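Let me begin by presenting the structure, written as structure tokens, before commenting on it.
Yeah, one chain of the complex is gone here, protein chain that is, but the others are all in their spots.
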Amino acid sequence: MPRTYEDETREVESSGSAARSGLPASRPAIALSYVILLVGVAIALVPFLYVVSTSLKETTSLFSYPPDWIPSPIYWGNFESLFADHPFVWWTFNTLFVAGTVTVLKLWFDTMAGYALAKMEFTGRRGVALLFLLSVAIPISALIIPLFFVVRYLGLLNTYWALILPPLANPLGIFMARSFIVGIPDNLEDSARLDGASEFTIYRKIVLPLIRPGLVVLGMFTFMLQYTSFIWPLIAVQDSERQVLAVGISGLQSAFLQDWGLLSAAMLLAAIPITLVFLLVQKAFVVNDLSGALKE
Amino acid sequence: MTDVDTGLSSTQLTLSPEEHRRLRRRYRRRTTLTAYAFLGPNLLAFIAFLLIPVVWLFVSTFRTGGVLGPAEFVGLDNWRDTFADPLARTSIRNTVVYSAMAIPAVFVIAMVLALALRTISRGSALIRVALYLPTLQPAVVAAFIFVFVLHPDFGVINYAIRGFGGDPINFLGDTSLALPTIAGIEVWRGTGFWTMMFLAGLTALPSELYHAAEIDGAGAIRRFVRLTLPLLRPTFYFAVIFATIVNLQLFDSVFALTDGGPVNSTISVSLYIYRSLFLFGDIGFGATLSFLLVITVLVLTGLQTFLLRDRK
Partner (left out) sequence: MEVEFNEQIIADFNSQVAPDVNVEFSTYDWPVHVAELTTLFASGSPPDVQYLVDLIYPAFAEQGVLHDMTDLVNDPEWADERANISPFAWDLAEQQGGTWGVPVLGAVYNIFINEALLEEAGLLDSWDDSYESMLAAAEALTNDDVFGFAARTSAADFAWWDWYPYIHNAGGDVLSDDWTECGLVGQDVVDAMQFLIDIHTAGVTPAIGSLDNQGLFDLFAAGRVAILHHETPNIVSLNENPPGFEWTVAAAPPGPQGHTVMGNFGILSIAEASNNKDAAWEFIKHWASAPQVGRFAEQVNLQVVRTDIIGDLFADNPAMKTVQSELVPRVQGLQPHPQILEALQAAWPVAEDAFRGNLTGEEAIAGMCAAIDGVLAG
């Protein structure tokens, strides 16, 4: 029976995990790795302890001398106020909805575009790539005003569309997807073409499964850009209930009075959904590699 | 790609040169159409939400006004003003110096963490989430956190220094420390992302080289430099270009923490553009500065492409 590209893909996936498990690292190497990672995790997380501590205190001032690191008694009022006085649930929903939608759309669009740029010889390829590269170098702060005009012209101000559509234009993701796809050996696709597969089938059945770790990185990157984006949502959306977390939280610092406890509570709660999302995404981060294909 | 004709018309055994060319052209046309179909959704968004704004911005470099009041063409005045502006030069220098500190630092740290993650299996999911958490913080949040971390009395670093009897470090108030401090904060935010990026690159390496990419006893570093790094060249090439573009747009953390100070020691190009456009209403100047940044990006990425080229 002739081998098909699907067989080959499956082989690539299985050989990856086999090789992974077949080569255990030495004990000292594992120990050293854990030490390094724990230091890294500590540096990443320790700063957040300040936020935890502040969120559980009833105070308008950021620091009290001498420092009371552990709040006593623990004060929950900041969290209560967040839900009672501010559309915090909306902000969270909006952020997850917008960032999730943009991520799904961009994963799809960017990998398609990346595939075209990486694997197809077509007229205007260099031109398109250069245009993308030039535009990506323009700082976002400079583009807000003209982008605002475009979005207003389209009548999208103050809608979810204003938050979802403009980020789709960011070409960084295309370059990232292209860099993952370029590494796939041509003979995999060529054999699929010989079997009569269309480009879309090759994209879907060969390319996408092979770049899965890359897709996770691209997805995380896109999600992160959206989740942290601040100036554009601030400008494009006026309704507080349609606003995203970054802007909503920043708006808690008002012109005249600061409520640090409330601010900290908001930051802390904002971190929870995103952490859950990433714990779920971890499952997709399975090991793939191209070694099987290279051995052919 | 060379066997393409056979694939298209397998019944024909020989082809005349004309037919060959005709088929090649037809194939090329079809590929071009397919390629643009693949690029379609992106191109559409790109034209509407990036190309048109960029063109508007470019036109603005030759005029004044155009946002609140009417626009007026001024020829090359903006370009002359921008090149003559000492603060524009300072902002470009700061931005380049910042990138030269932040990018190598975040790459080394992220690569070490990625190698360590590659070596372990238990707990790796949780560790990855923890490492990624700083990356997910909006700048306002990161700025708030670092007001604590860098505080002369309460900050964790100065707390330790005081504990050992030293003088606290004035991280953001010292003109020579402020920019490195901003770079440090951005490294803190960026490490999670680059760790995932390098981990993906390491994961894609051929299996017989796995052990080379793992932290092991003696000779591990040499194996890493000789074997792993060259194989990671495509990942690195992309990463360097990508990081350059992103870091040269430094804005959020200086905006939130220093507003360019002290004594303009942290003013970045993006911050200066923002000020020109929004605080001073000087659209022409801000637009021109944007294109100066584009030129800087092109020069630097060109240089990197030259340095990272395949030497054989």
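Each chain carries a letter (A and B) given by its place in the written order, and its residues are counted from 1.
By definition in this document, contacts are C-beta pairs under 8 Å (C-beta built on N, C-alpha and C of every residue); 3 or more make two chains touch, one makes a residue touch a chain.
No experiment lies behind these values; they were computed from the predicted model shown.
Chemist: Could you list, sorted by label, every displayed chain in contact with the chain left out?
Modeler: When the full complex is considered, the omitted chain touches A, B.
Chemist: For the chain left out of this view, which of B:Val106, B:Val129 or B:Val147 touches it?
Modeler: Spelled out, the listed residue whose C-beta touches the missing chain is B:Val147.
Chemist: Using the touch definition up top, pick the residue from A:Ile144, A:Leu215 or A:Ala270 that touches the left-out chain.
Modeler: A:Ile144
Chemist: Which residue, A:Leu168, A:Ile231, A:Val244 or A:Met267, contacts the hidden chain when the whole complex is considered?
Modeler: Looking across A:Leu168, A:Ile231, A:Val244 or A:Met267, the contact with the absent chain belongs to A:Ile231.
Chemist: Over the whole complex, note the residues of subunit B touching the chain we left out.
Modeler: 67-69, 81, 87, 147, 151-152, 168, 170-175, 178, 255-264, 274-275, 277-281
Chemist: In the complete complex, which positions of subunit A touch the hidden chain?
Modeler: Against the left-out chain, subunit A lists 59-65, 144-145, 148-149, 152, 157, 231, 234-235, 238, 240, 247, 250-251, 253-259.
We adopt the following convention: only the chains that are shown with their structure count from here on.
Chemist: For subunit A versus subunit B, what separation do you get between their C-alpha means, in angstrom?
Modeler: About 15 Å separates the centre of subunit A from that of subunit B.
Chemist: In the complex of these two chains, what residues of subunit B are touching subunit A?
Modeler: On the subunit B side, the touching residues are 1, 3, 7, 28, 31-32, 34-36, 38-39, 41-43, 45-46, 48-54, 56-57, 67, 109, 112-113, 115-117, 119-120, 125-141, 144-149, 151, 153-154, 156, 188, 191-193, 196-197, 199-200, 203-208, 210-211, 214-217, 220, 234-235, 237-238, 241-242, 245-246, 248-249, 251-252, 269-271, 273-274, 277, 283, 286-287, 289-291, 293-294, 297-298, 301.
Chemist: Which residues of subunit A touch subunit B in their complex?
Modeler: Going through subunit A, the ones touching subunit B are 15-16, 19-20, 22-23, 25-26, 28-30, 32-34, 36-37, 40-41, 43-48, 50-51, 54, 62-63, 65, 67, 105, 108-110, 112-113, 115-117, 120-125, 128, 131-147, 149-151, 154, 165-166, 168-172, 174-176, 179-180, 182-183, 186, 190, 193-194, 199, 203, 213-214, 216-217, 220-221, 224, 227-230, 245-246, 249-250, 263-264, 267, 270-271, 274-275, 278-279, 282, 285, 287-291, 294.
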